[in-house]
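Below you will find the structure I want to go over with you.
For this depiction, one protein chain was excluded, whereas all remaining protein chains were kept in their positions.
The chains carry the letters A and B, assigned in the order they are written, with residues numbered from 1 in each.
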Amino acid sequence: MAPPRACALCQTARPIVRRPKTGQQVCKDCFFHVFETEVHNTITSASLFKRGDRVAIGASGGKDSTVLAHVMKVLNDRYDYGLELYLLSIDEGITGYRDDSLESVKRNQQEYGLPLKILSYDELYGWTMDAIVEQVGRKNNCTFCGVFRRQALDRGAAALNVDHIVTGHNADDIAETVLMNIMRGDIARLGRCTLICTQGEDSIKRSKPFKYAYEKEIVMYAYFKKLDYFSTECIYSPDAYRGHARVFLKDLEAARPSAIIDIIHSGEAFQVADQVALKAQQTCKRCGYMSSNDLCKACTLLESLEKGMGQLATGDRNRRRLDGEPAPENMRTIPMFQRSTPAEPIADP
Amino acid sequence: MSCDAPPSKEDLMPRKSRYDRGQTCIKCKSRRGNLVIKHAVYCSSCLPAMLVRKFRRALSSSLDPAAPSRGTPSRILPPDVVLGLSGGPSSSVLLDLVWKCFSVEGSGRKDERRQVGKVRAVHVDWSSLGGRCLVEPLKELCERYGIELEVVKGEDAFDPAWRTAVGLDNSITEIRVDMSSGRLPFLSSQAGPSDPLTNLRAHLRSLPTPTSVPATMHTLTRLLLLHTTTKVRCSVLVIGTSLPRLSIHLLETVAYGGGFALGTEREEIVSVGNADIKLVRPLRDWSLKELGWWLYSRQLSVPRGLDGKPTQELAPAGGKTIGKLTEDFVLGLERDYPSTVSTISKTAAKVVPSEAAAYRCVYCLRPAQRDASRWKAGTAILSLSTPIASSLSAPLPPPKTAPLLTEDNLAERLCYSCHTHFTARGGTGAGKIRVLEESGGFPETTMPLPVWVQRKLGEEQMKERIGEFLLEDE
């Protein structure tokens, strides 16, 4: 028996894809419609934004953030969200990787007419990832990059005076993180990782509108919309354990595509039994960033680099050795950007 | 975006040497050790007492959590227990340990204060689907311990006579649902054959992907055991889930979207009919090493060989189920990161449901959140008629505004994972189960349901649904 040759959604047009998330055969227009509408549902059901919010899109030039920038613009226009959108890009200083991807961010900027702010590790920390890898090697460099990027985004958001950063984390990323946190017993992260929105320092919110969007569909959307993105993997990114979890997740998806969303649903349905007592938050004595210790993570890591002992910075036992060393003279203070509070809503022209 | 703030590899799981402090037994500190368990070394003289103590403590504390460990005897009567036996290695270990710890002959202590009353065994036999029948060897094994074995067949779940036998409401006839709609509406027509085996096969065949088949058989087994426990008027069902099996189940449950009831995989109290049954797993902290050592040192025979899984005949051709993938994944990781299995179990012990249960799933009887199918409709749109919020400030009306207006369907009374098993389609790696392909007289989209699923709402459920309209203290 021949399969039905009409789109499962509109019942008229010729289907061109089997939708990875649902297995339905759909036409191009219906695919765009459901992909965008699901993101819209995610945004409205979580009440992520309010009219007049200034929102920065964390833009790396990769597929997730390129599609996110496009979809945010489309939804903002279609449903009249009334948001002011910005692009915020972090230059980690990785030759041959970030150079090229920043070019694609700049092309996005022109196409969508959104203001772009680029902030570099070099400018903030005085170190590029190339220089960090030279000192610490390839094993633990992702720890540095992760901490530095998180702070860089926050500092960039403050500089843009925005209320909210949206990032391109997709459903696959979140499901994978749920699995990893269960397997390594990271209860605190397990409780947090399925939250769509978290609020950190300076009350800047961070959220993930692609929480339920499948990686395959993001790629498919970019392909059919002919969006321009940079598709090279980071040259310094070997995380073997995450690799295992990723392969497992792909296998589960092949057995039953809903597994990705089912895992996220699981993560949302439980919470940590005895709330792990959170350390009282203070501000970093050196740079003023939110911190649970005297020094924030970025300043601690930076100090280890300045001492030439970066490779010791990621294990507890080594940390004691590191702390014994006096801080070098003229330790750099990571620049803070102050938001002009309260954020002034900009009147519609 | 997968590189965002990853913990370093050391933070994750260090690959340690298999044992920490030399080869001497850590208990007696004199003899050379024979077995490595979680980095600690034990000798063959210290192991038996240690394992007996471990089992006794686990089962006693589950049976009577309030009882003092020593001294004054508990005032409650020792409960009768039912052992659920699959015929695999942990069944043999469970049977032997219950005898060794809680019988006068086994423990060798005549003055033993009794903690366990009468012990019975129940086995669910799936051989009518093609697997090997283990009834005879299991009977022999149980006889050696003086324990009576009751056998339930998988198809009994679809047998009205069995429903009467276990004391369920007999006024309802078998019900079927229409699988072509995600809401799973009940069908009014009772057409189609009704012998139990045909119904069982049609039930499994109408599941949308092979992954659902072993998962559903697992649920049916659990429910058959629970109902049989009420039938013999016991309140405790003991099964031999080991630590690796528990961890595999936990991860599978997460992959099925069953995070809400994750805690019940470790221990649960289930309302079956009018009785509360406690389901306990006293081997849930037993590693493969401990199980293997007990099997070897006690020379136990195992009725089911390595090749005799009940779902063996139902393995999909050209694909793998989520259950099989999870088993391979967990056991493979355990080899390189030996703490994985126990970490998964410990993590699951620390989480609780994020909200109060709205009801119990009519299929698996586990606690459920309200109406999973509506949540899914918003995150994965299957029809263009799904309502869409018109703007930021006008979100979708919450689904509970009009519960009484919807048609009578099964979806609203299932938990998330049962709904997933009944509706989610397979992907490119799903494969096909050949032996279930012939239809047996049922249309493709008709699914017969097991006899404990009732169409009528119980009074309590009815009240729960209209609760917000009732005035307090009328």
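Note that in this section contacts are C-beta pairs under 8 Å (C-beta built on N, C-alpha and C of every residue); 3 or more make two chains touch, one makes a residue touch a chain.
Here is the rule we use: contacts and distances are computed from a predicted model.
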Listed names "Methyltransferase type 11 domain-containing protein", "DNA-directed RNA polymerase subunit", "Ubiquitin-related modifier 1" or "Peroxin-5", with the criterion being the UniProt name of the chain not displayed: "Ubiquitin-related modifier 1"
Visible chains that the absent chain touches, using the contact criterion stated earlier: B
Options B:L251, B:L291 or B:L449, residue touching the unrepresented chain: B:L291
Sole residue of B:P196, B:P214 or B:G378 that reaches the chain not shown, by the stated touch rule: B:P214
Identified contact with the non-displayed chain, of B:P196, B:P210, B:G258 or B:P310: B:P310
Touch residues of chain B, complete complex, unshown partner: 18-19, 23, 32-36, 41, 44, 86, 88-91, 214, 217-218, 221, 240-242, 244-245, 288-289, 291-293, 295-296, 299-300, 302, 304-311, 331-332, 334-335
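By definition in this document, only the chains that are shown with their structure count from here on.
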Interchain centroid distance [CA atoms averaged], chain A/chain B, Å: 37
In the complex, chain B residues that touch chain A: 1-13, 209-211, 250-251, 253-260, 262, 319-322, 325-326, 329, 333, 337, 340, 343-344, 346-348, 350-354, 369, 372, 375-376, 378-384, 388-396, 416-417, 420, 424-430
Complex contact set, residues of chain A against chain B: 9-10, 21-24, 30, 33-34, 37-38, 40-45, 47, 49-51, 60, 62, 64-65, 79-82, 139-140, 142-143, 145-147, 149-150, 167-170, 173, 176, 178-187, 190, 212, 234, 237, 239-242, 244, 246, 248, 251-259, 261-263, 265-274, 314-315
